[in-house]
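In this view, the complex is presented without one of its protein chains, the others remaining in place.
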Amino acid sequence: MKAGSNLEKILSRGIFAVTGELGPPKGNDVSVVKRKADLLKGYVDAINVTDNQTAIVRMSSIATSSLLIQMGLEPVMQMTTRDRNRIAIQSDIFGATALGIKNMLCLTGDHHTFGNQVDSKNVHDLDSIQLIDCVRTMRDNGTLLGGEEKIEGEIKIFIGAAENPFGDPFEFRVIRLAKKIRAGVDFIQTQCIYDMNRFKEWMKMVRDRGLHERVHILAGVTPLKSGGMARYMAKNVSGIIIPDEIIDRIVKAKKPAEEGIKLCVEQIQQLKEIEGVHGVHIMAIEWEHMVGQITEMAGLLPRPKVE
Amino acid sequence: MIKAEQKPMDEILGYIESYNKILLSGCGACVTVCHAGGEKEVELLSYSLKMARKKMGNPIEILEITPARQCEPEFALELKEMVQNVEAVLSIACGVGVQTLVRHYPNTPIFPGLNTTFLGETVIHGIWEERCQACGNCVLGKTGGICPISRCAKQLLNGPCGGSSNGKCEIKKEADCAWQLIYDRMKNLKQLHKLEEIIPAKRWGIESRDSGLRRIVREDLKV
Partner (left out) sequence: MSSFEPKIIAFCCDQSGYPSLEMAGRLGLRLPKNVEVVRVPCAGRIETIYLLRALERVADGILIFACYEENCQFLRGNLRVKSRLFYAYKILEKIGLEKERLEICNLSTNSGVRFVEVLQRKYDALKKLGPNPFTQKV
């Protein structure tokens, strides 16, 4: 075991994993964390805690992850390279592991101009692949990045990263995944999948290189709430592809939200059948209360207890 | 070359508000090429300022000069006589030129009339685009000759982020994704395998722009 987290145990035993996502509050209101955590409890193996997602200032992912641990849940702490240089990154990893955080997702982060502090200076001292390499160095070599300097104590982290099979250039996406694996990533969560054909094509490229045996891939899904949301995402969010037939299906449905959940469940069932997909990552944005229903309908419950 | 753009008129007028006689100095090098601070722009700005001040009922006298390169001591010294006859200098050279004048004329207020924007290339006449951030340890040899430091909004060294869509950057839709360009070029050169190599964390702090004042010394040239 690299970190001994619940997520690592589930994946290493070949159990189909389920992760959820929790966006920290735009302030210090702990009750928001508690409410969202309660909605996810029992339905997922670990919960991603976003790090100022879309560059909107929120409670720090370390603090929120620590609160989740106190509430008896397992966090996947997200960390972006947008806001921290390598000094802050390594210091935060010391702190996070001291607080009992065992999973970490290494990200570059959304550009700061998308958020509410557009005049800030972005950092990007490292990119996400260099961040993976940094965490692996700390864990496996027991030293700081680029140095011989020994770390006091042991860094035990199950290292994750994101990958987007829907970004361009498409053929580069697998090269990038291979680089992440070489840098030391243990698991991958993908961008939300609607274009199943393209995802399958990507997975085939992954298998052709044998990468699926060297990393756990968790397929990302996001239930669509309405036709408007589907249209908005398809048009405005770079790196997300929603095929027209899916938009049509949600737009034409009598109850779009119900249809969205149904579609999401169908997608999970299809994803389960793809060789090399070891779990799903459910990103129910401000719709956390549906995760129970989705996992139930997809036959993913009860979540196993592993020791 | 260095690219620059004229500052807003109100800002410039603000700097020279309390003076009745100034020198407007352009530069015959980079900023002439990007039509921000050459001889032509000196005259245009001079007329604009004179007209604006006249309208305010507070006319100003403006001397004009455009040295070949404001950032070189010998050219900066050409201004000496004129500087002695004015209350302040407005420079429409890049930030380097402004500071060269500051070094040589310690007793005269010197103001910038341009915002120095980037090191760039002429895409076509009238369009200039950033190509280099003078990071000090060039990565072009590893990235197919296309610079992700200046052309990627996140300065990614190991491939595109998820926001690369149809060849464009999600931050600025008119901008090409640097990594799409790198990928296309390497594919064209049949060198895609070179992109599999992980480029390690960049040495920003010792070899690059965060190392403090950078200085080049060539002993052989100092004689």
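Lettered A and B in written order, each chain numbered from 1.
Here is the rule we use: contacts are C-beta pairs under 8 Å (C-beta built on N, C-alpha and C of every residue); 3 or more make two chains touch, one makes a residue touch a chain.
Just so it is clear, the structure is predicted and the values come from calculations on it, not from any experiment.
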Seminar exercise, completed: Touching the missing chain are B
Seminar exercise, completed: Contact with the hidden chain, among B:G57, B:G141 or B:G212, goes to B:G57
Problem set entry | Missing-chain contacts mapped onto chain B | 9, 40, 43-44, 47-48, 50-52, 54-55, 57, 59
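Here, only the chains that are shown with their structure count from here on.
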Seminar exercise, completed: So, in the complex, the side of chain A touching chain B is made of residues 82, 86, 108-111, 113, 122, 124-130, 133-134, 145-146, 162, 164, 166-169, 171-172, 175-176, 178-179, 182-183, 191, 238-239
Problem set entry | For the chain B and chain A complex, residues of the former touching the latter | 153-167, 170-171, 177, 179-180, 183-184, 187, 192, 195-196, 198-202, 204
